[in-house]
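What you see is the complex with one protein chain gone and the rest in place.
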């Protein structure tokens, strides 16, 4: 089998490690370099226990990534948005395809960056060519043809998978949608701060960035694309005392004269041929444990036709924030860009299991 | 100091243990008996480590509770609703005051019981005389005069403390309110079931009883009383991998021509003289850790005047489900009924601390 | 590739699920049946999310296992010892090879069973033919030739991997060895008991079965075989508030005139060609997280040549109790018995990762 040459930048972050783990078992790629300033010079195996050829690589500094990417077919960036903003144009110029796991190229509107990401976007032209890579909801041909794929955020992935099929099918009113979601701590990245120390996080749950999380415009963009109109949406994230996983609970309003059962039908239709999205019968079956350690999402919907809020729709979804919310979705996109089967290295079930 | 004679039924449940712990340090009461079928014959100290006079009591069977309550001034029931339904009338007949921690007497409308609790209410007349005991939002004179106080549920306490002051002040529209809340596992009571085993709960979060939790009518009742009109409300509870604590995130709509800052003012005004409700500056400061192990609630509000959902109000509250959501609130009610200072045995800070 | 026909009994326990997960990705076997009384009639995928052909199987009752095993090359038993005691002779009679994950055939001395397992061994003759299957320490030819392999216990695997190489090399005195070990809750199996409920286990650590755990004779047997003499050993297990993983800390005494560095040399020599045992430089590098979700063990040793207890040797080891302590070790044994490469389906790193 031909092996495509791949590089990973930001390889010591939690998503970066997952990328390395997946690629270590990927039959169609050869990882040429892994970059991380923190672990420069050490081998992947020594830090992470990952075996195979990837395990024998020593991390190079991020500054060496451009040089190392010479001759690579694609590079995966698990870097902060500011770093991606610099690296992406340079990689594209060298003819290297890029999957960027940061938010730097996810928003179509450059004007949104100063407010939500705190920087001016220096290459707004690239926002037009970047393809937003949520394969189950996107035009896969566009991903396959893309030179730059913006890999979706973790919360936006969970929210869009739950709501877009319902919006596309016209099953929801234009009443605003409330998304309360909660994430494991790895969503905040590798941290050396008191706020994310064990004692400050364990046994606690708290909301954060209320009414101002940078994933809100991304969620709004996905929902608007699904609905074909602007969608009012409130997103409130919470920090959970677990390492991995996202649970998203979205509340919306059933359109008039729609039977509640139509909602589940729409989800099943949307994901009938999508092995990585599992539609469950009831929201109670959707849990973080259902998807952690897997490349899959789980989703289910329920609606009230009477009671204290008739017409209420509740859609619950879960993903592993580091996999379907980051690394495994990036590999879906990479596979599409390389012309490989989309789920290569992502299923069937791994030989050993999630903890 | 005169000591009132008190009994506790259901004393081996998690709320019952907290009742015993509080009463062990209460200078104004003498606990005459503690009842629990599970631990019959064993001492409180042996099972729980609680010291003092309460620690030396041996649990009697629940069936002995009526006899043991002879001569008691009040009895606290930490029993399932079905058990309370039987015990309450018998205790009242004997002239014993009752604080019932179950849901058996919380709903004014007897017709709600078959649907939400699964039983016909056999003493609907008592629903009229029962006083709903959420002191910070109630008429304390009514609690003091009551022979039967229905102690509020944990989720309804968190929701009402967050929303009622805003509804009373007319600051919210009649758009339906979405309450997503999450509870530690002790909210489900002492369990010998696989579903609540450590391996099935740890590292996981999941919704449960979606659109059909029995606390929904109680929440709707509190909000309606606050608003002076029916309030549409959706309540979605989630199970957290922690032992104690509730976090409630409520989303509502700001009434037209109300400045967002008015919301925090209303909360501060409502709780200015309420040491057991702490109004914090921002929702991010409200966390489960802030209140676990204490008799207090924490609450904060934020509102959006622009962005993706202008007019959105988010009110976050937290309590310890076993204390302000059960045992310490019951003792507030007990103190009021006995003519004692309301916070006796509930503050200042305990000599040793929550874990 | 020829596919061997395999069955799994006890397939709904935590180890049984791991067996199914591994076999689902095993290129050399076809799982013919999975048996579990609890989940009879439901598919593996519905309960566990496991995909592939295994996911489509519906659980049959354990009583059907014998019939279903007709024509199978081998059956894996993840059943309680009492059930294995009955099933093993019946399977062997039918010419089916067996890997038994219970303790029923691990002890060579039938007389040990009444005391440590609470039953008389009904087929003591089989104890002689059973091969104790800890591949890295055993004669692999014997495992390959065996019709019945007794898969080691989780604690004994961790203890033996740490100590046997040191005993074989004669580096320890005959002073008694102290093993303090701790396990995640899944070691107790699927539980519907209050003692293993989340609230009783979370935030707590406690010893159990002090001086009377049934793994003690198995540990003593392994150490004695390694040392070529009886070894005095004390084993104290502890319950941890985590789902998976074992950490074992063993204290022994350095033999006279042995340089401390010889200990690490002996471990490295023993495991030089054993990819599933990782010898680390210092005990502090050995942690539960290092091995959970993998088929590997980690081990490291340190010794004091001065200080408060000169000559003290501390050997620390970790495994995933459900994998190297149960399911993945069983598949190592199965592979050897079928003539397949020993680590088939156990490495390299899985496509998606442990949580």
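By letter and in written order, the chains are A, B and C; residue numbering begins at 1 in each of them.
The working rule: contacts are C-beta pairs under 8 Å (C-beta built on N, C-alpha and C of every residue); 3 or more make two chains touch, one makes a residue touch a chain.
All figures in this text were calculated on a predicted structure; none of them were measured in a lab.
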Touch criterion as defined above, residue of C:3, C:209 or C:268 at the omitted chain
C:209
Among B:99, B:279 or B:295, which residue is in contact with the omitted chain in the full complex?
B:295
Footprint of the hidden chain on subunit C, which residues?
175-176, 178, 180, 182, 203-212, 216-217, 220, 232-236, 238, 240-245, 247, 249, 251, 282-284, 286-289, 292, 302-304, 307-309, 312, 314, 316, 355
Which subunit B residues touch the hidden chain?
17-18, 21-22, 24-26, 49-52, 55, 203, 243-245, 275, 278, 290, 292-296, 320, 322-323, 328, 345-355
Would you write out the residues of subunit A that touch the absent chain, in ascending order?
14, 185-186, 190-194, 196-203, 241-243, 355
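Assume only the chains that are shown with their structure count from here on.
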Quick one: label the inter-chain contact graph as line, ring, star, complete or other.
complete
Is the contact between copies subunit A and subunit C built from the same residues on both sides or from different ones, judged by whether over half of the numbers are shared?
same
Can you tell me which chain pair comes out on top for contact count?
A-B
Distance in whole angstrom between the CA centres of subunit B and subunit C is 47
Between subunit A and subunit B, tell me the centre distance in angstrom, where each centre is the average of that chain's C-alpha atoms.
39
Using mean CA coordinates as chain centres, what's the subunit A-subunit C distance in Å?
36
Can you list the subunit A residues in contact with two or more other chains?
203, 243-245, 292, 355
